[in-house]
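I have a structure here, written as C-alpha cells, and I will follow up with some questions on it.
Yeah, one chain of the complex is gone here, protein chain that is, but the others are all in their spots.
And now, chain A:
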Amino acid sequence: MTNKAIEITDLAKVYTNGRGISDLNLVVDQGDIFGFLGPNGAGKTTAMKMMTGLMKPDRGDVKIFGASITEDYVNAMKHVGCIIETAESYPYLTANENLKLFARYYPGVDQRRIDECLQITGMLKYKNEKSKKFSLGMKQRLGVAAAILSKPKLLILDEPLNGLDVEGMLDMRKMIKRLAEEGTTFFISSHLIHDVELTCTRIGVVYGGKLVNVEYTRNILTNYSSLENYFVSEVDRNGRV
C-alpha cells in the first residue's frame, strides 16, 4: 500500500489561447493538507479538473492512492470527495434529495450519514428545501456536505471558502483540521492566503502554468514573516512585475 495520496507525473493541458498547465510533477503524501496557490489563470482549476478526471490531459497521468485516473477511473475516485470550480447541486431537488443521489455511489452511506453531513455543515434545518432557493454560502455548504459524504480519504477542494460567511469559514477550518487528524488528506486551492497559512501543512505555488515551488508551511514561516510574503516573493522571482 502506497503512502502517496496523489502522484502527478508530467501532467500537461494547454488551451488554444496558450494558457493551461504543463510539466506538473507533484507528490502529495497521505495526511498532508496541501495548499495549491497561484494567481488567477495560473492553471490551478485546470490541474484540479485533470486530477478528478473532468478534463483529459494532453499528456501525463495522475495516480490517486496508486490508481490511475486515466486508466482506472472508478477505483481512483472511490476514495475522493471534491468541489471543483463551484459547488453545484440539482436546483429542483432538496438538500436531502441531492445528497441521496450522491449516496447511491457509495455502499456504506445511509440516511444517518446524510443527516450527519448536513449537521456538520449546518444545513440540517434546510434539509427539505430545494437548493434553487439557497444562497451562495448555503450552496457551498451543501457542496461540502456532498464532498465529505462518503468519508473520503482524499478531499480535493477548489476555493472551499467561496461565499462562506465568517462563521462558515471558521467552521470549515475546524472541519478540515478535524478530518486531517482523522487521517484525511486535503488538496486545497484558495485565494485566501491567510486561511491557507492557518490550515495547510504544505504549499505548492503555481505560476504561468508551471509549479514553481513546493515547501512545508513550517519551513516557509521560518524564512518569511508570512505566507503572503513568500507567495509574493515566489511570484516576483518567476517573472511577475
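As a convention for this text, a residue touches a chain if its C-beta (ideal position, glycine included) is under 8 Å from a C-beta of that chain, and two chains touch if they have at least 3 such contacts; residues count from 1.
We take it that contacts and distances are computed from a predicted model.
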Protein name, per the UniProt record, of whichever chain is missing from view ("NADH-quinone oxidoreductase subunit D", "Sugar lactone lactonase YvrE", "ABC transporter permease" or "Spore germination protein"): "ABC transporter permease"
Residue of A:35, A:53 or A:209 touching the missing chain in the full complex: A:53
Residue of A:12, A:28 or A:84 in touch with the missing chain, whole complex considered: A:84
Among A:11, A:62 or A:146, the residue in touch with the chain that has been omitted: A:146
Where the missing chain touches chain A, by residue: 49, 52-56, 73-75, 77-78, 80, 82, 84-86, 88-93, 97, 101-102, 104-106, 146
